[in-house]
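All protein chains but one are shown in place.
By letter and in written order, the chains are A, B and C; residue numbering begins at 1 in each of them.
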Amino acid sequence: MSSEALIILIYILVLASFLGFELIAKVPPTLHTPLMSGSNAISGITIVGALLACNEMGYVTLSKWLGMIALVLATINVVGGYTVTDRMLKMFKKK
Amino acid sequence: MSSEALIILIYILVLASFLGFELIAKVPPTLHTPLMSGSNAISGITIVGALLACNEMGYVTLSKWLGMIALVLATINVVGGYTVTDRMLKMFKKK
Amino acid sequence: MSIAIQIAYLISSILFVLGIKMLNKTKSARQGNRLSALGMFIAILATLVQIQVISFVEIFACIVVGAAIGLYYANKVEMTKMPEMVALFNGFGGLASFSVALSDYFLRTNVNLESIELVTVISIIVSVFIGGVTFTGSIIAFLKLNGNISGSPITFKGQHPLNLALFLSFLTAATFTVIDQTDPVLIIVLIVISLVLGVLTVIPIGGADMPVVISLLNSYSGMAACATGFILNNNVLIVAGSLVGASGIILTQIMCKAMNRSLVNVLLGGFGQTVSSAGEDGPSITVKEIGVEETAMLFDSVSSVIVVPGYGMAVAQAQHVIRELMEQCEKRNIDFKFAIHPVAGRMPGHMNVLLAEANISYDKLIEMESINDEFPNTDLVLIVGANDVVNPAARNNPQSPIYGMPILNADKARTVIVSKRSMGKGYAGVENELFGYPNCLMLLGMPNKPLQK
Partner (left out) sequence: MSIAIQIAYLISSILFVLGIKMLNKTKSARQGNRLSALGMFIAILATLVQIQVISFVEIFACIVVGAAIGLYYANKVEMTKMPEMVALFNGFGGLASFSVALSDYFLRTNVNLESIELVTVISIIVSVFIGGVTFTGSIIAFLKLNGNISGSPITFKGQHPLNLALFLSFLTAATFTVIDQTDPVLIIVLIVISLVLGVLTVIPIGGADMPVVISLLNSYSGMAACATGFILNNNVLIVAGSLVGASGIILTQIMCKAMNRSLVNVLLGGFGQTVSSAGEDGPSITVKEIGVEETAMLFDSVSSVIVVPGYGMAVAQAQHVIRELMEQCEKRNIDFKFAIHPVAGRMPGHMNVLLAEANISYDKLIEMESINDEFPNTDLVLIVGANDVVNPAARNNPQSPIYGMPILNADKARTVIVSKRSMGKGYAGVENELFGYPNCLMLLGMPNKPLQK
């Protein structure tokens, strides 16, 4: 990775972190539990990395197995996280 | 510019715009006039482009003159904008 | 670009973000502005380090000239002239982006003779367009506010079709420029249309709407800086430009919302003409006047006062007299506050700056939402040069053009004194029924004089 590419990734890191702080500070306490499980689901984005790692199958057995483990776990995290958050938010109703 | 480089610039554009919206929505009405003049001063960042354009002097006369005009104007914008904002904010006092 | 320079740009981007973030509290605002200025300084230094040394003399000459002009105006300008000042500086910023884009274009086409990449060509065209419109638009706004040209809307038949035709011609010329990058005629067409469009879009808008226009143009100047960032492949320009772009758009929205008008309505221009005729056939209001002496006596018998400042206070520079009034009242233990409407005056936060100038502590300035409940328990409300922002028609009269605009409930107070020059109308051009209410007394004359009790 060139230093330019690295710097740009850091720009994205910095801007996204600032943005995250501003956005989350505005979430009302009522929604903090869904926020926790919803953001937990987002952290499953590492599934992208897991898919790329699985693709390395056939080259190195160890890499392949690690990738497959990561894929199963990340999928649980993503699917479970979004589903349970949706289940919770479905209950928030105003009458 | 490669398409990768372009996409990354767009990432920065998008994140910075979202961040701008969040940050500015929080500025209280009291400070809207200084915000206007202060952000006006920030738009003078084009001075960086003006400096780079001036550097092209000696190659193309037209480019050189345009760069110099841009530099004078951007400097007015930057120096004037920050100074007048500071002058205003200095007056906001609590006793 | 060396890594050190890249890091310097990154740091200045962060400083811009922090600077704007710190503007969200009055206490930290000044330091925020300084952080942002420091960010600018770092960006400039980093750029100077990066460029070759051959042209340092010219560069320093330009910087010195620009800084001298900027400092001179910034220190000289009166606080009431802020909208004009921002308009002018904004125009300069736009012209700078415009010139940078053209400079880059001529360099690439004449010297390097390289074929310019698609993204770069498009960015140059966008930068020329936005920069050009910002430049002439801001200058017209400045001239209108400054009284050099008439503030009333200049409209003519076929105005909107003409603008549309010009815009379509621009798009056509832009398309050809993308294909044949070196044709000088095309680029001149692009330049001329941008500059003309800036003039044409601003002249039909009335002088009183200029603050909205300026705020929108401020947003444009940020976008122009962004486009320049795409030309030069420079992140700090994109970050700073986006922040400014967002800031202008939000301020514009806030103003439109508080005036109860849509942005389109403002931009199409010609506001105020229909309204003045509507105002005429309203029932003429009978008012009760009050003199200076009687006002002074009234002050002796009250224990709480709220002042509602408006545009008239700004024009009459009455803020200093009010400060004196405040000091006298506080000596007598009268509770003294200010009620600030979000669009009182002609610029967002206008009243706050003027009262701060008169050395009034900012914790005495209460925003509309917080103070509206206090009016019914207030003995005396003194309205100084405000009109629309206390017009009960916004609550009561669905026919009124300002119906629905949130207002200060000054009419709910026990006694209301209105200090203004005449029975003149405000910005919206409507009659104010408050002036005829039984609890309302008019103190006519320039607001700065009569209050010197």
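Some notes on this structure:
Here, a residue touches a chain if its C-beta (ideal position, glycine included) is under 8 Å from a C-beta of that chain, and two chains touch if they have at least 3 such contacts.
Given the structure is predicted, the values throughout are model-derived calculations rather than measurements.
Touched by the hidden chain within the whole complex are the displayed chains A, B. Even with one chain removed from view, chain A keeps its contact list with that chain: residues 1, 5-6, 9, 12-13, 16-17, 19-21, 23-60, 62-64, 66-95.
In the full complex, chain B touches the omitted chain through residues 3-4, 7-8, 10-11, 14-15, 18.
In the analysis below, only the chains that are shown with their structure count from here on.
For chain A, the chain whose average C-alpha position is most distant is C. Looking at A-C alongside B-C, one finds more C-beta pairs in contact between the chains of B-C. One inter-chain figure worth recording: chain A and chain B are separated by 34 Å, centre to centre, where each centre is the mean of the chain's CA atoms. Mean C-alpha position of chain B lies 17 Å from that of chain C. Within chain A, the positions touching two or more other chains are listed as 8, 11, 15, 18.
In chain C, 17, 21, 235, 239 are the positions where the chain touches two or more neighbouring chains simultaneously.
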